[in-house]
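Questions regarding the structure given below will be posed in turn.
Complex shown without one protein chain; remaining protein chains in place.
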Amino acid sequence: MKKLRVGIVGLGRLGKVHARNIAFKLPNAELTAACSIVPAELEYAKTELGVTDVYTDYREMLAKADIDAVVIVTTSSEHCWQIEAALDAGKHVFSEKPLGVDVAQCKQAEAAVERHPDRTFMLGFMRRYDKSYAYAKEKIDQGAIGTPYLVKATGIDPEALVEGAIRFAKTSGGIFLDMAIHDIDLCRWFLGSEATEVYALGATFKHPEFKEAGDDETAIAMYKFANGAMAMVHVGRTAPYGYHVETEIVGTEGTIRISAVPEKNLATVYGPNGVCTECVGSFPERFDEAYLIEMEEFVDCALNGKQPGVSVYDGTKSTAIGYATTEAWKTGKIVKIG
Amino acid sequence: MKKLRVGIVGLGRLGKVHARNIAFKLPNAELTAACSIVPAELEYAKTELGVTDVYTDYREMLAKADIDAVVIVTTSSEHCWQIEAALDAGKHVFSEKPLGVDVAQCKQAEAAVERHPDRTFMLGFMRRYDKSYAYAKEKIDQGAIGTPYLVKATGIDPEALVEGAIRFAKTSGGIFLDMAIHDIDLCRWFLGSEATEVYALGATFKHPEFKEAGDDETAIAMYKFANGAMAMVHVGRTAPYGYHVETEIVGTEGTIRISAVPEKNLATVYGPNGVCTECVGSFPERFDEAYLIEMEEFVDCALNGKQPGVSVYDGTKSTAIGYATTEAWKTGKIVKIG
Amino acid sequence: MKKLRVGIVGLGRLGKVHARNIAFKLPNAELTAACSIVPAELEYAKTELGVTDVYTDYREMLAKADIDAVVIVTTSSEHCWQIEAALDAGKHVFSEKPLGVDVAQCKQAEAAVERHPDRTFMLGFMRRYDKSYAYAKEKIDQGAIGTPYLVKATGIDPEALVEGAIRFAKTSGGIFLDMAIHDIDLCRWFLGSEATEVYALGATFKHPEFKEAGDDETAIAMYKFANGAMAMVHVGRTAPYGYHVETEIVGTEGTIRISAVPEKNLATVYGPNGVCTECVGSFPERFDEAYLIEMEEFVDCALNGKQPGVSVYDGTKSTAIGYATTEAWKTGKIVKIG
Partner (left out) sequence: MKKLRVGIVGLGRLGKVHARNIAFKLPNAELTAACSIVPAELEYAKTELGVTDVYTDYREMLAKADIDAVVIVTTSSEHCWQIEAALDAGKHVFSEKPLGVDVAQCKQAEAAVERHPDRTFMLGFMRRYDKSYAYAKEKIDQGAIGTPYLVKATGIDPEALVEGAIRFAKTSGGIFLDMAIHDIDLCRWFLGSEATEVYALGATFKHPEFKEAGDDETAIAMYKFANGAMAMVHVGRTAPYGYHVETEIVGTEGTIRISAVPEKNLATVYGPNGVCTECVGSFPERFDEAYLIEMEEFVDCALNGKQPGVSVYDGTKSTAIGYATTEAWKTGKIVKIG
């Protein structure tokens, strides 16, 4: 059995998730190298992942390591040049979202991808690989709801983790770039069309620190799409009940809704508070399986010369929409896209 | 528009529900007389219901009042003779459940009903008139679940009202006669067959007062039916979340379940306890509308010379099964039913 | 017991609902007069409601009928002058929504209400009296979700009734005035603030007749409120599953969602299509009980010299917002409100 040899760059929280999946849960992949500027992360690679070939310099890993592919889980601003360098070094590339922090960067990554059509490139829009989302897409493609024409997307981080969000409020790029990229990608994916116009609002009622940092703790946006479809997006950072990702796709013959109750599991407690379902606590918990499935897809594509469903252009488009949404939110005006 | 003139006997909690429905909510009925041995109840009839023709003696009401029909909401042990007396006086009769406290009494009521085939007689199995139960029956009759062959019924009173249950534990006849009559009736109704055998158990883990009074706070029973179908019944008195009536009918082609979440209304709270639905607090709240609908049915039948879906025999049968269940529970043996 | 004598004007589908409630279901009200320009409706009043004092001329009813109050269920364009005439004739007034078809009319009604502070005036925003909505408001007022700052409202008529909507598409005033008035009222009610800005979009993917009539079959709008809160409204006319009214109120400490599943009743069918809940088929079915409760409130207020929670100003404000939304939808621009 042929195995894909993978080098990972970045071993923070999400990097560790990917690394363990590659190292232990994919029969046809092995984690053979790791790169990080954080010593503790390289130590983790050695002791927990059994990876001895470690680097502090990304270009050195590309040059020396015995790898077929690179998995990039670094700071957003590093993604594009790292993608380009890896592709130019002949590696398949998986990069975490967002593709880049501005559209110019994204275009540079697009060019690199186009230069290497025989290399697999995949962007980490893992929600598309979540079983419920994949099921919804399959049902929609089968015609179960007729023509989809409205997406209503909700993504709210838990209040339990709000301190971290406050700490990064000044540098996050604002709530839409920070939080709505996945929702924007889902809207495009389900509607099969591109957003052409956006209007957005924000509000801060609980943690004034967001407002002070020029950000908001909750924000909503409305989109017009090229084919006449529409979308509504609601993102927030203060759900007292957990991590809440919900998406509804309305079509001419029906509607599919995913995760109206962001249930932790299948247990329900009948007690003094009524009938209660505990909620999932964080995105790694919610999308645990999706992270594995997307990596299976990447490895399968890289080994078999295929391209996955999520392309580099999905990265550019979602980034462009994220910027337009941010502009609409900041200016209070309708912003035309593209 | 012809109106049915009704006299009510018994104006306790449930009596008041029926009285208000007759007095104010049924276009073709009027409450023209009331009888009670409790002075405050007659005072209520006068001031709240506007009924001036009141009695302390039931036979006197039958003899003198300007009434076409009698609604009996007295203590269970009085039902049968009051039914007989009313029918013999030429009145239509609605009686609360149970029909009687033993089968001999029930047979006496059956004889009275048979003597007066032109009079309407109805027993207050109001669950059959609840919209959800009526919907389930209609679906089943249309074949939606094929042949029904198993009923799983649950009825649990709220812990909030347990003090009353403890107070009456010695005289209630035991948990099955006190609480399972409706469930037994539903099993018979949905399965279209009669129980032939029962096994039963009880338990008391929270309020030893029940055990001390020879009763139990929770009990379960299993029934074999003449047509080969089966039933499981679970009754209890200590639900911390409210009043819980749930019924499931399993058929060859599907299952219908009613009220797995005994929701108070359509609101759901997403908060620190997860996603919670508050529960209904008591049987009058849960079956509020069913009490009205069953009385509409009674009035319609009485005015138009019809007999309702619930017959006197349903009363006898359910009482007989209740007694057999009680015997099984008390003796720990399988009991054959009549 | 004092009874409020009521005359009704308009006995169409909703008029009949109100009429029956007044005639048969409210102990302290009686329907003593009826007015309609449709002969069949007056015939209905006589034969079904037992009202013999009928009129074809509204002013004649005001002048001659033995009534304390008027219930107005006529065409929207007639509401304001009929309100004014009734108040000036010394009657209490209940009017169906909307208050009027333009703000100028509404102001005229406001003036009439202000001229007669001792008369009860109530507008038929019945959703506020629905048990689930009333429960949500009570919970919110008790602080259950902290400060509410975002309302997400959905109202979709059933595809089964779309023919009627198509027939009236040219004269309905457009989807927002026709369908969003209740949602707009709920946003204001739950947020305790006034909308200051709106952006809106529409789409027609199923029935081109709407587009041809200058209308849309689905539309969405986003609102900014004076206190910084926000709202998203989604209205439509083609739900294949039934009548869907859903509302979510997001607050700093929690969220309340009403009717995510627009269930017909408490029964669930486990069958070849999975686990299914049938949906409610129409607004009269969904809000059956709310229509009765709001009328109880009106009668109670009129008899006891009180004003209900829904004021004439709620009518003007919601109408103004409805117009602003319509302008935003028609022009594609952000519209400032009052």
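By written order: A, B and C. Residues from 1 in each chain.
Keep this in mind: a contact is a pair of C-beta atoms (placed from the backbone, for glycine too) under 8 Å apart; a residue touches a chain by one contact, two chains touch by 3 or more.
The structure displayed is predicted, hence computed values, not measured ones.
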| item | value |
| --- | --- |
| Hidden-chain contact residue, picked from the options B:K137, B:K224 or B:K264 | B:K224 |
| Full-complex contact with the absent chain, from A:L14, A:A144 or A:L161 | A:A144 |
| Contacting the left-out chain in the complete assembly, out of A:D53, A:E253 or A:E327 | A:E253 |
| Where the missing chain touches chain B, by residue | 146-147, 149-150, 152, 199, 201, 203-206, 218, 220-222, 224, 228-230, 232, 234, 236, 238-241, 250, 252-255, 257, 260, 332-334 |
| Missing-chain contacts mapped onto chain A | 1, 20, 23-27, 50, 131-133, 135-136, 139, 144-145, 253-260, 263-272, 278 |
| Residue numbers in chain C that touch the chain omitted from display | 239-242, 244, 261-264, 269-279 |
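Simple rule for what comes next: only the chains that are shown with their structure count from here on.
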| item | value |
| --- | --- |
| Chain closest to the assembly centre - both centres taken as Cα means | C |
| Homomeric contact chain A-chain C: same or different residue positions, threshold half | same |
| Maximum centroid distance from chain B, chain identifier (CA atoms) | A |
| Mean-CA-position distance for chain C and chain B (Å) | 37 |
| Averaged-CA centre spacing for the pair chain C and chain A, given as whole angstrom | 42 |
| Multi-chain contact residues (two or more partners), chain A | 239-241 |
